[in-house]
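Before I ask anything, here is the structure I am working with.
In this view, the complex is presented without one of its protein chains, the others remaining in place.
After this line comes chain A, so read on.
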Amino acid sequence: MNTLQFLMDGFSIAFQWQNILFAFVGVLIGTAVGVLPGIGPMSGVALLIPVTATLTAGLPTEAAAASSIILLAGVYYGAMYGGSTTSILLNTPGESSSVVTTLDGYQMAKQGRAGSALSIAAIGSFAAEIISLIGLVLLAEPLSNVALQFGPAEYFSLMLLGLAAVSGLAGKSMTKALMMTVFGLMLGTIGIDAVSGIARFTYDIPVLYSGLEFLTIAVGLFALGEVFKTVLERDHEDGTMAKIGRILPTRQDLKESAAPILRGSFLGFFIGVLPGAGATLASFFSYIGEKKFSKNPEQFGKGAIAGVAGPESANNAASGGAMIPLLTLGIPGSGTTAILMGALIMYNIQPGPLLFDDHPEVAWGLIASMFVGNLMLLILNMPLVKVFAKIIQTPKKYLLPIIIAISFFGVYAVQYTTFDLYLLLACGVLGYLFTKNDFPVAPLVLALVLGPMIENNMRRALTISNGDFSTFVTNPISLVLLLIAAAWLLVPLLLKLKGRSVVLNEEG
């Protein structure tokens, strides 16, 4: 069967009524998550995993996994659309990749062009997602075929590369990022060892035998950490919201933004495919690029529509691009994709090269549903943007306690242990403290997800080589991957030593 055939099968799954509903609910919640300042895509997806797990409880495993991942991915790309709304209307980014959008978006809103800015952001996001989806469709097969040739040694090195990429660019201090990565790997060793069946670090406590639950840790670190931060450091008073006015962009606006949208989409896509470099970097580079390309660079910062169109397209294309390493190699390149990967593993579905062979329904159903979901988002965002803007006014007083209650419900309904609730609260406090002090938490979660796989591949490779560690460097592909990983960590360090400023990726 060729790719087109698979895609058609994917559409037949995406068009099942429950999956259309799941995609719709996903993008709707995602937009809300993007609009609400304080809840990013990571905490949004983490919070919804348990909810989808219960919603899909009656379905067979494969169908349940497809439906859940369709909803969760919808939240992810929906949040990328929604993030622009607050940037433009309030000068407050709803999530970190929309920071650049505030520069020109808010200026446009002040000039009474908020409607144009919002609709261009929606159109640009749509175009970018479609472009990156086509890229995903084209690259999925060839990439997973390459990855299928990999043995345990190559896999081990590839995963190390993934970890290095995310830690190398995250946060302000690489020492801290690496510490969080190693700590995440350590947490992953708690429980019964899958290879030998020996209990490690469990101290005869029964709840520890199955290991620390990824879900509890992710929800605690991201969602609760964010809630605690807002409770402790009340955010500054909400700004005044700009009026939206006319929603459709003028012909002139469309003409001026067409090229930035295209450039932003391709740039964002390639940055998204690279592990570690996420949507924030993509939007940032796109903004710089558009300013260079522009005939009137002095317009930037004063309401240039290209400064909204480019970055907004780039951040959406990056979120589409980030799905490629996740689905084809099984390496999540960002915090949010790490959480999506954790969700798939909960359903016993291993993302990676075998995904397309073993679970075509999940992989192609998801890809097809992303086409459907993006169309929904475009339709939703153009006329309903005024309704979404109302969500911004949800009082924190009610929102924050409800987020705590939702995370309690979610964790308890999946785990059925009070232990996980205490762990959740502890992770919330740690998440707040870590983030406040520049210890990035996304590498920790990524390491927790990848840890067991890294260890298993390492041990398998060492068993084949009779315990000879040189197997990782004598194998050419593995050596190349390790060298890239080392470069990823060393190059920013060298640049720093030379006094260059290094672009950081603060999003997960």
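Operating definition for what follows: a residue touches a chain if its C-beta (ideal position, glycine included) is under 8 Å from a C-beta of that chain, and two chains touch if they have at least 3 such contacts; residues count from 1.
As a working rule, contacts and distances are computed from a predicted model.
Among the names given as "Cell wall synthesis protein Wag31", "Cytochrome c-type biogenesis protein CcmE", "Aspartate carbamoyltransferase" or "Tripartite tricarboxylate transporter TctB family protein", UniProt records the absent chain under the name "Tripartite tricarboxylate transporter TctB family protein".
When you scan A:Leu7, A:Leu208, A:Ile288 or A:Ile404 for touch with the missing chain, the hit is A:Ile404. In the complete complex, the hidden chain is touched by one of A:Met8, A:Leu138, A:Val195 or A:Val491, namely A:Val195. Of the listed positions A:Ala57, A:Leu148 or A:Leu248, the one in contact with the omitted chain in the full complex is A:Ala57. The omitted chain makes contact with just one of the residues A:Tyr77, A:Tyr106, A:Tyr155 or A:Phe228: A:Phe228. Interface residues of chain A facing the missing partner chain: 54-55, 57-58, 172-173, 175-176, 178-179, 182-183, 185-186, 189, 193, 195-198, 200-201, 228, 231-234, 395-398, 400-402, 404-405, 408-409, 412-413, 416, 418, 421-422, 424-425, 429, 433, 437-439, 455, 458-459, 462-463, 466-467.
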